[in-house]
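Only a single protein chain was left out; the remaining protein chains are all shown in position.
We call the chains A, B and C, going by the order they appear; numbering starts again at 1 in every chain.
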Amino acid sequence: MIDTPGVQLDKATVLNLYRQMLVIRYCEEQLAKAYQAGLIHGACHTYIGEEAVAVGVCAHLSHKDAVFSTHRGHGHALAKGVTPAAVMAELFGRVTGCSQGRGGSMHLFAPEVGMMGTSGIVGPCILQAAGAGYSFKLLGLDQVGVAFFGDGASNNGAFHEGLNMAAIWDLPALFICENNMYATEVPFAYASRNTEVAQRAAGYGIPGVAVDGNDVLAVYAVAGEALRRARSGGGPTLIECKTYRTRPHAEGMRDGSYRTPAEIEAWKRRDPIQLLHTTLTTEGLASVDELSRIEAEVQAQIANGFEFAKNSPYPDAATASDYIYSS
Amino acid sequence: MIDTPGVQLDKATVLNLYRQMLVIRYCEEQLAKAYQAGLIHGACHTYIGEEAVAVGVCAHLSHKDAVFSTHRGHGHALAKGVTPAAVMAELFGRVTGCSQGRGGSMHLFAPEVGMMGTSGIVGPCILQAAGAGYSFKLLGLDQVGVAFFGDGASNNGAFHEGLNMAAIWDLPALFICENNMYATEVPFAYASRNTEVAQRAAGYGIPGVAVDGNDVLAVYAVAGEALRRARSGGGPTLIECKTYRTRPHAEGMRDGSYRTPAEIEAWKRRDPIQLLHTTLTTEGLASVDELSRIEAEVQAQIANGFEFAKNSPYPDAATASDYIYSS
Amino acid sequence: MREMTFTTAAREGLAEEMARDPRIFVVGEGIGVRGGNFNTTAGLYELYGPMRLCDTPISERGFVGLCTGAAMTGTRPIVDFMFVDFILDAIGELFNQAAKIQYMSSGRIKMPLVLRGAIGIGNSAATHHSGSYYSIFGNIPGLRVALPSTPYDAKGLLKTAIRSDDPVLFLEHKSLLNNKGPVPEEEYVIPFGQAAVARTGQDVTVVALALMVRKTLEAAEQLAGDGISVEVIDPRTIAPLDINTILESVHKTGRLLIVDETFGPFGVGAEVAAQVIDLAFDDLDAPVRRLNGAHTPTPYSPPLEAAVVPNTQTIIQAIRDLLAE
Partner (left out) sequence: MREMTFTTAAREGLAEEMARDPRIFVVGEGIGVRGGNFNTTAGLYELYGPMRLCDTPISERGFVGLCTGAAMTGTRPIVDFMFVDFILDAIGELFNQAAKIQYMSSGRIKMPLVLRGAIGIGNSAATHHSGSYYSIFGNIPGLRVALPSTPYDAKGLLKTAIRSDDPVLFLEHKSLLNNKGPVPEEEYVIPFGQAAVARTGQDVTVVALALMVRKTLEAAEQLAGDGISVEVIDPRTIAPLDINTILESVHKTGRLLIVDETFGPFGVGAEVAAQVIDLAFDDLDAPVRRLNGAHTPTPYSPPLEAAVVPNTQTIIQAIRDLLAE
């Protein structure tokens, strides 16, 4: 058993957090390589460095809870249960992709597991998660709508209107702001006079919590409490996860003109996976060997997924205009 | 001289505040009658009960400062220097109206005096006032952009995006929220969990001040300080004026299904004009006779304006498609 | 058959659907206790309460986005804009999200979302309360657009809109709301994509929508006195658009005029004309003509406002001009 403020975790749960973060990390690393190799036809925004957020939150969710995400959504899809094979196949434009090749990196849909979509447009996920909360409340279900979005999105009108409506109607919704300090190359400190996103919750009369987004146990604890509140009719919570993307905004983009190598290095030293590794080994909850075994298993899983994806067929051009309408 | 916290006013200034509030009050009362008489072709949202806000703020403005307003804009136009005749003629659809009959109640334009427009759409005035501030800052002028809007508008995305941008760029802008507790028939206490609009300023890192919107001297003091700050490069301020409209949302609409007669009566007892009248006479700054003379003068001014307006011609139908483009 | 107003008929359709399906809810400003600025929901709050008749803050973008998410997760939202002009603040949610998600999800997510609002020019509503914008909605794949012109159509099309799993724009012309017409007791729905032949005739085909159907019927009545026989076709929905009914009529008359209150350029008349010229070139004995409202923001003053919309006289003139070709 491991004890961190406000949370008790059994070994299996913690090791699963570790595994899930690795799934994202290795999958993203594979995608970055695939991008270099020309297998990815469009954009590719990796989640490397931010894995603890998606994993810490989604560990509490079932397939019936609805997640809505944004352009940096691979991690959310994987943490919600989309297979690495389906994510990679989607970015490779294959019919076996989670969106059957229609979407690519910024349009990942897997309603079967409650991954209700990522969006190339910044903002809408906040409103749609509130809407899922509205459905669940109206239908009397104890499910929750969860939005993942960046610091940049918190300056968009959708944030204001979405959080306000979720607040006044006590909707079962979670708003997870991944504050990685930049929107593309624009620093959040430039785009907002008050860089404490969590403080904005007060304007809407709902709880706002800031948490170390690189500490998966801390995220897990905060998200768990907010979800208990939401499921029991206590309304929405805004959670600001302070984190950092250690790769450029998108693959193929230059980096560093707007941030220093020193800053990047400092954050790499706070790598969420390394942090958990240290905690687990120092607290004696898992041995290095155990963890290495997990790493090897995940490596194999990603390798298989990659093979599957790149050997999958492209969709049939004749289907390009299918599914525009329900009938 | 009159002394209220943070403001010293000479008699002429105070009497002018009194006169300006009367101009709005009598003009609106005339318009309400005209609506009954069928002289007003479209909507008519009166400002009765809220006069202290427009007057207390606009008393500090020159024609070079830019005011942007909303559907309840008669008071702002009058306080900014549009003549009652031009306002009434506009609502009567006459070519002598301030918008030459194109606009009516919700589209009052008089750039000559810095009345840059009222809008039938709630929200845009906030953004446009920030934009005026941007122009003035870029051009190195000490002019200010001012937006008047309601509590309902404070839940619109334009509020969030406009205040945030004005904050980060230190724009010379003033955001005046007229919190009259209702948006049409929807109570602000329903539409927002935190009904203290001024508190939202903290989220943007700018000053937010709440003031008794029925006390013209208090509004005058708060606005004066905010304007000094804006003109000297100190950036924008959000001012929440707590006030009340004592007539229905719009002329011809039923009232009271959403608020009690007792509530309306209580606010009528705090009538901004009556309050100033009492202050002036009890503090011996002006005699009842002096004030009565002003009332008579304004009555006459409104009567003349009304005659002018209702005897003005309608625009020529042949001009209906003029001015769509600049050339 | 019993007569009722356009508004009452539409409200009856809404009430019937809300009674049969508890997943339906309505959002909008003043659609709760107040019953809607245009009485679209009068009496329903008392039956279904605040969750199913939900008053909103002034957050048009927000509640369209919220309802998009709701439609994706098991409920069937109806957004009541009062004036459709206000939808312009929500276009991103509508075009980039609601209209595209069925496609992007390969049909695994449905989008049962109705967006209703009052359209049209009249009563000096001025430029922020007179918009229609339907040709814009018709341009976007993934959307359906219904434009009833009678109480009968209002009820039948609204019920179809509510039962549809696609996002549907349901647009009600303000000047039609109090018109009365026959509405049967027994239940019915009107499928999308079926035009109504509002009047049969031999000499010329006139396609008109919403209020312009009424105006065109008046014009046709007057012209009948001069022995001119006008066929009037009301597409009722422009997405999908029933071109076949129009083609059959043009095959008979050889002449086509499209009367539309809204802007001409890139508008409904253009699309109808382009399809007819493509598919029935040899049937045409004369140029296809369009009569539109002026391409201008809507002015307030009565004489200006009257000058920017077609009326019975200008319709009559346009028909005479076309027959003279």
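Simple rule for what comes next: a residue touches a chain if its C-beta (ideal position, glycine included) is under 8 Å from a C-beta of that chain, and two chains touch if they have at least 3 such contacts.
Since we're looking at a predicted model, the values are computed, not measured.
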item: Partners of the unshown chain among those that are drawn; value: A, B, C
item: Which of B:56, B:75, B:145 or B:272 contacts the chain that the document leaves out; value: B:145
item: Sole contact to the chain not displayed, among C:186, C:226 or C:278; value: C:278
item: From A:46, A:119 or A:214, residue that would touch the chain that is not displayed; value: A:119
item: Omitted-chain contact residue, chosen from B:69, B:164 or B:301; value: B:164
item: Touch with the omitted chain, as defined above, among A:49, A:73, A:93 or A:145; value: A:93
item: Where the unshown chain meets subunit B, residue by residue; value: 66, 68, 99-100, 102-103, 107, 109, 111-112, 116-117, 119, 121, 123-124, 126-132, 134-139, 145, 157-158, 160-162, 164-165, 168-169, 322-327
item: Touch residues of subunit C, complete complex, unshown partner; value: 60-61, 85, 88-89, 91-92, 95-96, 99-100, 103-104, 127-128, 135-136, 138-142, 239, 241, 263, 265-271, 273-274, 277-279, 281, 284, 286-290, 295-297, 299
item: Residues of subunit A (touch criterion as defined above) contacting the omitted chain; value: 41-43, 93-95, 97, 99, 101-104, 106-107, 119-123, 152-153, 155-157, 183-186, 190-192, 257-258, 314-321, 324
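Note that in this section only the chains that are shown with their structure count from here on.
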item: Most widely separated chain from subunit B, with each centre as the mean of CA atoms; value: A
item: Centre-of-Cα separation between subunit C and subunit B, whole angstrom; value: 37
item: Residues of subunit A engaged with two or more neighbouring chains; value: 157-158, 160-161, 164, 168
item: Shared interface positions of subunit C, touching two or more other chains; value: 56-57, 59, 61-62
